[in-house]
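For this depiction, one protein chain was excluded, whereas all remaining protein chains were kept in their positions.
Let's look at chain A:
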């Protein structure tokens, strides 16, 4: 899905607009720190604008472009830990541990 026209600057990161946590988590683990840093910087700068844009529509009836933008911002939340704290894609001291999300409220 395309992003809203006002968010053309985020187009290079459109691949982060993923609807589910397993997709976002897998992309995070597969990404380099440089990729995540660059996505984080671009998306964080537009977080407030994005929330304002999405919230200009009824929450239970979002158009597709607003939905994509929200998915992108959900990925921002996902990469915030590697970028802000870990300096690596995976949480430290977690070794082989895993925790699969099996149901979530998908927007």
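In this text, contacts are C-beta pairs under 8 Å (C-beta built on N, C-alpha and C of every residue); 3 or more make two chains touch, one makes a residue touch a chain; residues count from 1.
Simple rule for what comes next: contacts and distances are computed from a predicted model.
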Protein name, per the UniProt record, of whichever chain is missing from view ("Circadian clock protein KaiB", "TonB-linked outer membrane protein, SusC/RagA family", "Solute-binding protein family 5 domain-containing protein" or "Aromatic ring-hydroxylating dioxygenase subunit alpha"): "Aromatic ring-hydroxylating dioxygenase subunit alpha"
Residue ranges of chain A at the interface with the undisplayed chain: 21, 44, 47-48, 50-51, 54-55, 59, 70, 73-74, 76-78, 80-81, 84-86, 91-105, 107
